[in-house]
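Just one protein chain is left out here, and the rest sit where they should.
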Amino acid sequence: MSTMLDVKTGSGAVGASVGHDSKVNYLNHVNTAASWFLTLDHKRIALLYLVVTSFMFVLGGAYAGVIRAELITPKGDFVSSDFYNKSFTAHGVIMVFFVLIPAIPSVIGNFCLPLMLGAKDVAFPRINLISWYVYMAGASFTLFALISGGVDSGWTFYTPLSTTYLNSNVMATATGLFILGFASILTGLNFIVTIHRMRSPGLTWFRLPLFVWAIYATSVIQLLGTPVIAITLALVGVERALGVGIFDPRLGGDPILYQHLFWFYSHPAVYIMILPALGVTNELISTFSRKPVFGYTMIAGSSIAIAVFSFIVWAHHMFTSGLSPYAAMFFSLLTFSVAIPSGIKVFSWLATLFQGSISFDSPMLFAYSFIGLFTIGGMTGLFLSTLGTDIHMHDTYFVVAHFHYVMVGGTIVGYLGALHFWWPKMFGRMYAEFPAKISAILVFVGFNLTFFPQFLLGYMGMPRRYHEYPAEFQVLNLFSTAGALVLGVGYIMPIFYLTWAAFFGKKASSNPWGATTLDWTHTESPPSPHNFESTPVVTADPYDYRVIQKEGALVAH
Amino acid sequence: MWDFPLVPEQASTVAPEVDHLTLFILAINIGITALVFALLFLFSIMYARRSESEVPPQYHGSMLLEIGWSIIPSLICLVIFIWGVKVYAEIIVPPADSTDVYIVGRQWMWKAQYPTGQREINALHVAVGKPVKLTITSEDVLHSFSIPAFRVKSDAVPGRYTTMWFQPTKPGTYHLFCTEYCGTEHSRMIGKIVVMEEADHQKWLSEKAELGDALQGRKLFSKLQCVTCHAGESQARAPSLEEIYMKRIPLALDKGSAVAPGTTVLADENYLRESIRYPSARIAAGFQYPSIMPAYDESLVSEDEMFQLIAYVKSLKKGQTPTRIEQTTIPSALGAPAVRK
Amino acid sequence: MSLHPPAPAWTYWANFLTLCVLTVVTWFTACQDLGVMSTPIALGIAVIKAGLVVLFFMHVWESTPLTKLVIFASLFILTVLLTFLFTDYMTRNYDVLPPVPAVSSRV
Partner (left out) sequence: MSLTEKHAPTKGHDDASHGHDHDLAHHFDNVEQQHDAGNLGMWMFLTTEVLFFGGLFAAYTIYRYKFEKVFEQASNILDPLLGGVNTIVLIFSSVTMAFAVRSAQQGKSKAIVAWLAATIVFGSMFLGIKYFEWKHDATLHVFPTSDFNWTWAREKHAEHEHHESHEPEMRGLVFNSPKVPQSYIDKDSKNPEAKQARLFFFLYFMMTSLHAAHMVIGFGIMAVIMIYAWNGFYSANYYVPVESVGLYWHFVDLVWIFLYPLLYLLGAHLSAGH
């Protein structure tokens, strides 16, 4: 009974449950270079991803710093326009393809999915490792492109600019992204098969933690969307190499077709980024309010609905680009369909908190931050799906602010929440709570200070991707840059205290938060190399906090 | 430093419409966001954990609530959508009496030309209260012609025309931006929209006047020997172009094509342009495929000249097709050229 | 023990012969001038052939509902891609809504 109380504090005093000092775990059972770089263990592969995505995040953040520094003054006096264009391209490419898309599925998903399913590993451990190497190969090409001169097409590679008019490294970048696509596909494939085939006895679909549903929906999009961007980038490459005009109007091609194919992937890609974060939030809200997620079935269904709807709304990125007005109306109407499942999730979380027992540990602060920012990001999407207002706001800073609220305020904050939540499980050690709370607050405040002014800038008409801008926009841009500084501090802090905690933190118990899913109740912190001593048998719904109390299952292995 | 604007100038007839819709959506935004934040705050205070062994009631959902928060947002969205389409229709459909202005974008400048021949770069002078319809294209990459004060925007797509229109309501100078990323100097592809009182605008027009577009087009029409076939007679080898603009043209059915019987095409700027660049693409009923007309690509008819030809075809009234040997007088409807000072 | 009992060999040969016949049929019909119907006929035959390959060579005839769902999902998304693209391309040349009366009469 009272173990939960002790365990919760995560202090070293929880001797009752923590006897793993001497135990073999996945981190210490063998420690050669080969055992890391050729590992087939999903947990170690997750850590490999953690290291490279963190590196990429810092790199992409540095480019964001260049952008914000340049925009302090209206004149282009900090960097040249060429370097500015290369900076926002690099920022976009790195953040979208190398951080946001893989972050939660490849790090958190890889680590938690088999644990949550009661499986020894993912279905195809070797393919899991291969996908990390494919990611590395893609990253190498792209970094090579950046180092050897950069690319200035924007992350969208719109034709005919990217195919005919630029002489920067479009080819190397496109090749990198083409390769990277396969990493994404292989991860998604692996997860779907794992969820279908590797569940523990008794773990029926509606007993799955909601994070698993979210990862499932994400994987479906990865599987069905990514090949289209791969072939589209291949066409861009071939067009550049051979001068075939598939997207070049001078040679009979249609540049709008490129946009169609590009957004057919890149709109669903937004949901590849946000769905896992939505899944993480379910876990956090439930755990820290000790209540089952309100409306489980609706939330699970809404994840799948978002995955399906994401494929039918892509042309809302093209309302001003010469799309037929009839198609514009069609896609505008469909776009609203995505709003409904997103709304369901937010309302359900509120209902989960209602009458809960809420504790404000740092992961919960990130979850709160996520709900707030995701709500603002989602609601401002209404302006952009509405035809009458999108015409004015399209390609302005309003759009920039909107998608940063969703992709950074949503995905990155959700990712930080997930890292703080599962860090004790990953490394068996607790981080210091105080700096974590400070970081959560700094990220929230800094984020809003950075991006809220951009809504106003956008409505004023400031176009995106501008190196110089009219003087009247300067004040708001100053706010934005100041906010970026705060945000930067909020992001850098966790790198230090989490890394420190991974090696020197206090020992964590197997279930410091009192969570109810298999990853917490049936594994050690850190888990043993094969996760479970014996295959767990599931007999109850995922979020039942009474069971935990009654059976004292927190410490039962 | 603190007097900076937060809302752009409302300087066109659609601007207030867009702003009303924006305010409506904003109200819904603020309402729901405030609700979410308030509940988060309230629940955090009311239900903060009181003891470590506390177990709250475990319930799993409420069908009524869940249906409620699916249906109500759907209805709100539907209202926003319908209103949005209504405003969109205003934004994209120009009034019948709009003045035409042709816009060509290129890296990194905007060229504007009036049917009466005036040309300017990175600027557009228009009269207050007069609707203006822009026909836009690009010579190289994608651009986007954006006037925030008018709440309108349209991409410039190479190889085809897009249109937009506005009716200024307030004299002044407003920003013109390129909002589609177009390469190194993208942020310098800016200009100004000068809205003048009508009398001032007339004065400006007469000062800047050159040979009218339609007249230029007429010269090209003779120079390129279009008149040889488009003779305006029923026995001519090519369709008459008189009063063809905005008519529905029945298309020729030819062997193996999937053109359904009775298919017509609207003879708008895009069709006229296509028929000059790719004559065989869509042939009027009664004429042979492939077209006997040579195709006029960019090397023969530039984008600027294309606009002049189209302006001429648009101005062509019944019986005005010139004979093969130039002898008719210039039709007055073409906007007689003012003499330059 | 065998996971799946193999299908009788003659089913494969019968399938092969049907596919060959259909190939000849599609070649023959394509050489006739069938006007607008030629493409639908050719694609219809291709769909039948594809169906035979999927059902018998790829054993979907006797596979789990999940496999069928997977196939349906990919074809569904492919159909969305192909058809939704046409909402743009097929309506580009329509009249853009009825023209509005002149401004002078509106204001």
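By letter and in written order, the chains are A, B and C; residue numbering begins at 1 in each of them.
Just so we're on the same page, a residue touches a chain if its C-beta (ideal position, glycine included) is under 8 Å from a C-beta of that chain, and two chains touch if they have at least 3 such contacts.
Predicted model only: the values in this text are computed from it and were never measured.
*Asks:* According to the contact rule at the top, which chains on display are touched by the left-out chain?
*Replies:* Touched by the chain not displayed, across the whole complex: A, B, C.
*Asks:* Which residue, A:104, A:123 or A:143, contacts the hidden chain when the whole complex is considered?
*Replies:* Of all options in A:104, A:123 or A:143, contact with the hidden chain holds for A:123.
*Asks:* For the chain left off this view, which of A:50, A:93, A:174 or A:261 is in contact with it?
*Replies:* Residue touching the absent chain, from the options given: A:261.
*Asks:* Just the residue numbers, please: which parts of subunit B touch the chain that's not shown?
*Replies:* 254, 256-258, 277-278, 280-281, 289-290, 294-295, 297
*Asks:* Residue by residue, what part of subunit C touches the chain that was omitted?
*Replies:* 1-7, 9, 12-13, 15-16, 19-20, 23-24, 26-27, 30-34, 38-39, 42-43, 45-46, 49-50, 53-54, 56-58, 64, 66-67, 70-71, 73-75, 77-78, 81-82, 85-86, 89-90
*Asks:* By the contact criterion defined above, which parts of subunit A meet the unshown chain? Give residue numbers in ascending order.
*Replies:* Contacting residues on subunit A, toward the hidden partner: 30, 40-41, 119-121, 123-127, 185, 188-190, 192-193, 196-198, 223-228, 230-232, 235, 238, 242-246, 251-254, 257, 260-261, 529-530, 535.
Going forward, only the chains that are shown with their structure count from here on.
*Asks:* Counting only C-beta pairs in contact, which pair of chains has the most of them?
*Replies:* A-B
*Asks:* Which one of the chains is closest to the middle, using the mean of its C-alpha atoms?
*Replies:* A
*Asks:* Taking each chain's centre as the mean of its CA atoms, how far is subunit A from subunit C in angstrom?
*Replies:* 35
*Asks:* Mark out which residues of subunit C touch at least two other chains, giving numbers and ranges.
*Replies:* 94, 96-97
*Asks:* Considering subunit A alone, which of its residues make contact with at least two other chains?
*Replies:* In subunit A, 256, 325 touch at least two other chains.
*Asks:* Would you mind writing out the residues of subunit B in touch with subunit A in their complex?
*Replies:* Those in contact with subunit A are residues 1-2, 4-8, 17-18, 21-22, 25, 28-29, 32-33, 36-37, 39-40, 43-44, 47-50, 52-62, 65-66, 69-70, 73-74, 77-78, 80-81, 83-88, 90-92, 107, 140-142, 144, 146, 148-149, 151-155, 157-160, 162, 175, 177-188, 190, 298.
*Asks:* What residues of subunit C sit close enough to touch subunit A in their complex?
*Replies:* That would be residues 66, 73-74, 77, 80-81, 84-85, 87-89, 91-92, 94, 96-97 of subunit C.
*Asks:* Where on subunit A is subunit C touching in the complex?
*Replies:* My answer: residues 196, 220, 224, 228, 256-257, 260, 264, 311-312, 314-315, 323-327, 330-331.
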